[in-house]
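One structure is given here, and the rest of the page talks about it.
Every protein chain except one is present and positioned as in the full complex.
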Amino acid sequence: MRVGVFICHCGNNIAGTVDVAKVAEEARNMPGVQFATDYMYTCSEPGQEEIKEAIQREQLDRVVVAACSPRMHELTFRRTVEKAGLNRYFFEMANIREHVSWVGEDKDLNTNKAIEAVKLAVEKVKQNKPLFPSSFEVNKRVLVIGGGVAGMQAAIDCAEGGLQVVMVEKSPSIGGMMARLDKTFPTVDCSICILGPKMVDVSQHDNITLHAYSEVEEIKGYVGNYQVKIRKKATYVDWTKCTGCGECTEKCPSKDAYDHFNYGVAPTTAITIPFPQAIPKKATIDPTYCRQFVRGKCGVCAKICPADAIDYEMKDEIVTEEVGAIITASGYGLIDLDRLPEYGGGRYPDVVSGIQYERLLNASGPTEGHILRPSDKEEPKTIVFVSCAGSRDKSIGIPYCSNFCCMYIAKEAILTRDHIPDSKVYVFYMDIRSPGKGYDEFTRRAQEEYGVRYVRGRVARVFPKGKKMIVKGVDTLLGTQIEVEADLVVLATAVTAAPGAPQLAEKLRISYDQHAFYVESHPKLRPVETNTSGVFLAGCCQGPKDIPASVGQGSAAAAKVLSLFSRDMLESDPAVANVNINVCVGCRKCINTCPYGAIEEEELRDGRIVAKVLETVCAGCGVCTSTCPCGAIQLQHFTDNQLLAEVNALCLS
Amino acid sequence: MTQKKLKEVVQKVLPDVDMVIGYRQGFDPVHATPFFVTRPEQIDELIWNPLCVHNLASYIPSLTTNKKVAVIVKGCDSRAINQYLQENLINRENLVVIGIPCSGVVSVSKVLKAVDHQIIESVSCENHAVTVKTSQGEKKLSVSDVSPDKCKTCLYPTPLVYDHLVGDPITSDKEPESVYDEVRSFEEKSLEDRFQFWKTELDRCIRCYACRNACPMCICQDRCIAESRDPHWVTQKTNQTEKFMYHMIHALHLAGRCVECEECTRVCPMEIPVAKIKKKINMEMDQLFDYKAGLNAEDTPPMYTFKVDEETIEEHEL
Amino acid sequence: MAENEYIYYPGCSLEATAIEYNMSVRLIFKALGIKLVEPDDWSCCGSTPAHSVDHVFAGALAARNLAIVEKMGASTVITPCPACLSAFKKAHLRMVDNEEFKKEVNELLEVPYECGVTAKSVLQVLLEDVGLEAIAEKVTTDFPDLKVAPYYGCIIARPPEVMQFDDPENPVAMDKILTALGVEVCDFAFKTECCGAAFGVVKKKMVNELSSKILNMVLDCGANCLSVPCQLCQQNLDLRQDQINATMHASFKLPVLYFTQIMGLAWGYSPRELGLDKHNVRADHLIRSKRSIEEKRREEEEKAKTKKGKGKKGKVKKKPKAPKTEDKKAETKQPEAKTEEA
Partner (left out) sequence: MSVVAGKELRIVGFLCNWCSYGGADTAGVSRFKQPSDLRIIRVPCSGRVDPLFVVKALLNGADGVLVAGCHPNDCHYSEGNFYARRRLEMLKKFLSYMGIDDKRFHYTWVSASEGARWQQVVTDFTKQIHALGPLHQKEEAGD
């Protein structure tokens, strides 16, 4: 065995707290090590050249690089050794940066730890076997989860790229949050006017199949070959017949249904079409309010529907779609007003959320664009905006900034002044966060041109006094407490992960952080990839972001899918389970425990039953290997002997 | 009398099977030995008495694939059959189970001790007692005095699975809870004492693998990872570490599978209480997953399944 | 210990200035057939200046009492006093998650405390253990004039990670109980605002301002008295009311009742039994007119008005009519910000 070891300084990142020269020197004495050296930046072009040359010069047959995390550069170096003629699995990485130099202060201890990390890798690599990927076909269809602006952008870009797209939207219409906005910052452009055309593109594109009012039920398979079960929820209206004429919504007698689209600013009818530009423009019945369901009799809509589309008997329907990749753009949620009792959230009708206010501003909203306060439908003269309502607030478990509130508050403030010229508008803020093209200018316009009064300080309490709401807070610039008598209070409620985000993540087998936002492969360099190959992220499911950022991610995710699909065959990771039929006793324990059903029985000529791995289905978790009593089934690259070699390297000394 | 009835049953069964596995007299009066009956004239050699200690079920996995076999089982042995069925290691169609309700067997080594290892000339068994004749004279031993530990905690004297039952069912008079008293009292020892105990016990181990070979659930047999080089879990060194390792392997591979026939302890030439190790894990399986191995064929061994929410497992704090 | 029995730690002030709180608490538990057992030889809870001087010492003062309770074989101790409660809870929690602290504290104690006792407020057990049904069942009398502003004070639900009860910003436990009694509860915005009691001695002026703000809000929300679970608030707002009127040129005449007293009244006990006569601002005029709940029911059936909450989210509260209010000075004390402990 001729192992070559390369210790990376990573500038000072490693060399700063690890004696790399000593590590290299120690490495030279390790059994099987032929050559060891340290280098400034091993991942650099010359650094990789050095490795290739050494492989030739020293006839190395195994390579160990001690540098950063393998999650960072394993692939880079595998390619390097492959270029030099070695099998890419004759390579191991010792993580002496994230796990050593960056977490330990004592140089001696770090150096010793690094030496052992190298020893570990050397012992492992000596056990490594050459592995060769097999290739399989790709199903060039893509599933887009979520019909918000990010999802729509992704869908359109994929469709334009010639891919078949399946879009799943859980609400009755696509459009997402943007469809609810009145205007967009910083241009004060009409939101639905710029979104509408995209929505139409989605609905009319030959390559896009839209499942509205549907949710992902189950996802099976792997990159290139996913099977997705989709639940089409019962709308109780036959959409093939419904013309969207809207007569039913006018005649519907139960008028106190919660209006999901308008965030309950005003009640709506049990049968609704969410908004004029809805796509598809079809009616949906909410059985929790519909009298036909609640009282068992009514049937008004059924009677008056000219297309006779009403079907109270309708049931959920499950459809299965086969795709090769998935883009999840499942969006975000907002915290409930009730979680802000100090602001009277949920208790006082005249304390509303930012998104509710958008609907009050919007011409197609319940007030037809006249700002009327919910309690008495009067026009408010003094409006107070409270930013960071829940955001950046550890005490309710939301330490992060919701990203776009500062901007939409400025926008809503400006619009308020437009709607009600004689209004007084206050904004309580912690900081004004406006880092974007034309953003800061915009917040300044709000203050300078529109005379919005920005108060730097937090609000302590909001309470009613007569018809007014008293907003009690502090002005940190004046260093005093202030009270504002408001007619209407608008809270910039904190952005949260979308309801049900964790459940979806579990179906997708991607990970999510403690706030249930989805985790990207790398925060800087792989922002739309996930650790599950074939699954990509777009928009706010990954974290709060504004429209341009979401659209950008939508296109980015689409680009990723297009490049993934640019090949007809994909290479499967050869690090999968493998059965030694001479040892297998056919006890079937692996078959019963495999999470993927990737193992089947095989009858040998002598009639013996043994296990057989379906290479493309196996995902390489290794549960089978730790289940097999006789060690007959071994996960390649993580075999018992490879792990035992590592354990022994550490323990037997 | 049971032995007579047994022979009648075997008469009936033999024509439709390739063999009947039972017991016959061994090389001396105190040893019974497994007996594979293939011809009617052999039936008369069959015996049934408290000396019939072996778990004959151990033989069937290798046989039922291509032979039709009948096997004679006691209550304890029968759990192995259920366990085989759970792990579908045998083909039930090819198996005829002849169950015998058992009121307890003897531990040969205890008998020999009782007569301080004299040559035994004859043994006669009558209701719950064995009379042993040596050159020193006769000695009458009550079975319960010389029975193996498993009988003292036996909850299932009547086979749990059978096609023919020889004799009337017997119900256990043992407290289910008492089964693990041995474990509990052992756990009262200090950590250090426990370690010293196993150190001295396992120190005697000669790694002959008799315990493994006798174990009905050790289905790997000659492919056991205790002997293989790939994977290479255990070296050939004869030190304490490797001895511990071997017995841990045996125990952990039996987690949720051990049917408590205690063959391992019976066959150990060094008289190491091997079954005592498994008993603890059996107790855990019982308490964590409310599971005893081999009680019925439909269960899934707890180590090969899971619940999304494990009510009985809480997170460990540091 | 027995089902219908609690270990009851009254705390120092309930033996003296707040004796009527003690009386009313004992009375209602008697009515509920629940025995209150005082730990023998209980001592100061430590919520004295001690905790601002020496945490270990303060902890030990609290832990001593908890240790006595523990020794009695009980796992719960109840106290009416929020200050004692928070002292107990603080000491307990700190000892649970800090071995070092636990050791130091136990070194000071003859009987070490093994952290086996949960402290609860009388309010909490009435709500959670006794339950609203049981409370409502006992109601015999209705006081039509009584319009109550529920005032909780600053510490009964704060800091949340310590008190682990009710909402720190908008507590509702007492509201629920009063409502169950059939008493009219007003939507009071200053439930947890600081009354300044802590500065009663050193900063009279500030205390008067803070207290007057609270009393103003009581009027604004249409109430004519306060209900409190805290004898410090009671003392401060009741005893000091004349002083407040004098310094703030106001003329408040707002009785400050313990919620347990109101319970007692509704259950038909006499004001004297409940020690209402011990208050500075008397409530007689509010409880003069009363009727049996049967009458009440009858009268209400007559004017059968149906009022339904509309929309999905939170029902609309009726607008309080704002009577005389002076004083709109921006100068107020910052209400306690939510505590930020990781």
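Going in written order, the chains are labelled A, B and C, and every chain counts its residues from 1.
Keep in mind that, in the parts below, a residue touches a chain if its C-beta (ideal position, glycine included) is under 8 Å from a C-beta of that chain, and two chains touch if they have at least 3 such contacts.
Keep in mind the model is a prediction, meaning the values are calculated, not measured.
K.L.:
List the displayed chains that the omitted chain touches in the full complex.
P.N.:
Per the touch rule above, the missing chain touches A, B.
K.L.:
Which listed residue, A:Pro276, A:Gly466 or A:Pro595, touches the chain dropped from view?
P.N.:
A:Pro595
K.L.:
Consider the whole complex, including the chain that is not shown, and state which of A:Glu26, A:Glu169 or A:Asp259 touches that chain.
P.N.:
If we include the chain that is not displayed, A:Glu26 is the one touching it.
K.L.:
Decide which residue listed in A:Tyr263, A:Phe428 or A:Tyr512 touches the omitted chain of the complex.
P.N.:
From the options A:Tyr263, A:Phe428 or A:Tyr512, the contact with the absent chain belongs to A:Tyr512.
K.L.:
Out of B:Gly99, B:Pro216 or B:Pro302, which touches the unshown chain?
P.N.:
In the complete complex, the chain left out is touched by residue B:Pro302.
K.L.:
Given the full complex, what residues of subunit A touch the hidden partner chain?
P.N.:
The missing chain touches subunit A at positions 26, 69-72, 95, 97-100, 102-106, 108-110, 112-113, 115-117, 119-120, 502, 505-506, 509, 511-514, 519, 531-532, 575, 593, 595-596, 619-623, 625-627, 635, 638, 640, 643-644, 646-648, 650-653.
K.L.:
May I ask you to list the residues on subunit B that touch the chain which is not drawn?
P.N.:
Here the touching residues of subunit B are 183, 186-187, 191-199, 233, 237-241, 244-245, 248-249, 251-252, 255-256, 277, 280-281, 284-285, 288-289, 302-303, 306-308, 310, 313, 315-316, 318.
Heads up, the rule we're going with is that only the chains that are shown with their structure count from here on.
K.L.:
If a residue has to touch 2 or more other chains to count, which residues of subunit A qualify?
P.N.:
Not one residue of subunit A touches more than one other chain, so the list is empty.
K.L.:
How about subunit A: which of its residues touch subunit B in the complex?
P.N.:
Per the stated touch rule, the residues are 580, 583, 585, 587-589, 592-593, 607, 627, 629-632, 634, 639-641, 644.
K.L.:
For subunit C, which residues are in contact with subunit A within the complex?
P.N.:
Residues 160, 167, 169-170, 187, 189-190, 193, 217, 220, 310-314, 316-317, 319-322, 328, 330-332, 334-335, 337-340, 342 of subunit C touch subunit A in their complex.
K.L.:
Using the touch rule from the top, collect the residues of subunit A that touch subunit C in their complex.
P.N.:
Residues 256, 258, 264, 266-267, 337-338, 340-342, 344, 346-349, 375, 393-395, 460-461, 463-467, 470, 472, 474, 480-483 of subunit A touch subunit C in their complex.
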